[in-house]
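Notes follow once the structure below has been shown.
What you see is the complex with one protein chain gone and the rest in place.
Then we have chain A:
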Amino acid sequence: MNSILEQYKSVPESEVKEWFKAAPVSKFPENGGACVKVNDKQIAVFNFTAEGKWYASQNVCPHKMEMVLSRGMIGEDCGTPKIACPLHKKTFSLETGENLNGEDYSIAVFPVKVEDGFVYIGTR
């Protein structure tokens, strides 16, 4: 099971080698998440419409290894944008991937950019 997690490592913006063209902005729900298939991986993309910001993370919940994070609820924790997993409400920072409940596991996060109405995910 951990082999699933190993496929997902955070990509800092400075190390982006390729911008994966995900989908037009209109495909993404406002103030929510959607799952994008990036080659053999599943990336959850979150549209923080209220702030005009986008974030992306692994879609797999690092607690139970199910592909569900895109179905979770977005929000903020003292100013940090976060995602709450729909399975057990574990919350993760979408800036660093850090587990905000103080537990060990965290998630991988990826840079997102929007150009000409399309959403792109930064990969290595």
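Here, contacts are C-beta pairs under 8 Å (C-beta built on N, C-alpha and C of every residue); 3 or more make two chains touch, one makes a residue touch a chain; residues count from 1.
Quick note on the criterion: contacts and distances are computed from a predicted model.
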{"item": "Listed names \"Multiple sugar transport system permease protein\", \"Nitrite reductase\", \"Na(+)/H(+) antiporter subunit D\" or \"Glycolate oxidase FAD binding subunit\", with the criterion being the UniProt name of the chain not displayed", "value": "\"Nitrite reductase\""}
{"item": "Sole residue of A:Gly72, A:Gly97 or A:Pro111 that reaches the chain not shown, by the stated touch rule", "value": "A:Gly72"}
{"item": "Residues of chain A (touch criterion as defined above) contacting the omitted chain", "value": "1-4, 22-23, 26-32, 34-37, 42, 48, 50-51, 60, 64-68, 71-79, 81-82, 84, 86-87, 89, 91, 101-104"}
